[in-house]
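A short write-up of the structure that comes next.
As you look at this complex, bear in mind that one protein chain is not there, while each of the others sits in place.
Showing subunit A:
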Amino acid sequence: MTALLEVSDLFKTFGSGEAETRVLRGLSLTLAVGEMAALLGPSGSGKSTLLTILGTLMKPTSGCYTMLGQDLVTADDRALTEFRNRHIGFVFQFHNLLPDFTALENVVFPTAVREGRETEQARERGRELLVRMGLEARVDFPSANLSGGQKQRVAVARALMNRPELVLADEPTGNLDRDSAMQVMDLIAEINRDEGTTFLISTHDEKIASLCARQIVVGDGLVTG
């Protein structure tokens, strides 16, 4: 088993004095390449905080974080932006898509922003991903007009666009009805099986978590199970 990422002794504290919230308190975690893991824990337990740190969108107060052999705690904004673009995909619960762009335009964004333009090659891959997500009829649809489940599937396609090693999904199904949620989870499982992409999916839904091979439970700022 090869480690994709490793965090150790992670601390994250918000605010100071009276308002001080110590969210992560020495958390350590390793994810192997190709894992499909659920991040479980009650609301407010720090799931989103951990995902944001793993996604290099926020720095921990202290602790170590390496992924693909790179130290991501000391790297500067430019290096992290580049790293995110190439190696990490995101699926968020809300505000996922750019509403003024079509489904396909949203999907190709990570590639286009890196290459400075939308190439036909990128559009071709974007189209394939949307077809894979069962959205062939919605390729050129304005993303604002898609249903919640469709939006999340577009978001999954976009997260996969640059063939990242890791996809972080923060309650990707939290907003969806049961059927749409299952459809999204099935697609994620399929990608994980076929392409070996590592997924870390936060949820407080046991049923969703049971679809993942590994369950990581956080509580009191630590991994408890």
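Operating definition for what follows: a residue touches a chain if its C-beta (ideal position, glycine included) is under 8 Å from a C-beta of that chain, and two chains touch if they have at least 3 such contacts; residues count from 1.
Convention: contacts and distances are computed from a predicted model.
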Quiz item: Just by its UniProt name, which of "histidine kinase", "ABC transporter permease", "NADH-quinone oxidoreductase subunit H" or "B(O/a)3-type cytochrome-c oxidase subunit 1" is the chain not shown in this complex?
Solution: "ABC transporter permease"
Quiz item: Given the contact definition stated above, which residue among A:41, A:55 or A:149 touches the chain not shown here?
Solution: A:55
Quiz item: So that we can see where the missing chain sits, which residues of subunit A does it touch?
Solution: 48, 51-52, 55, 57-58, 77-78, 81-82, 84-86, 90, 92-101, 109-110, 112-118, 158, 162, 170-171
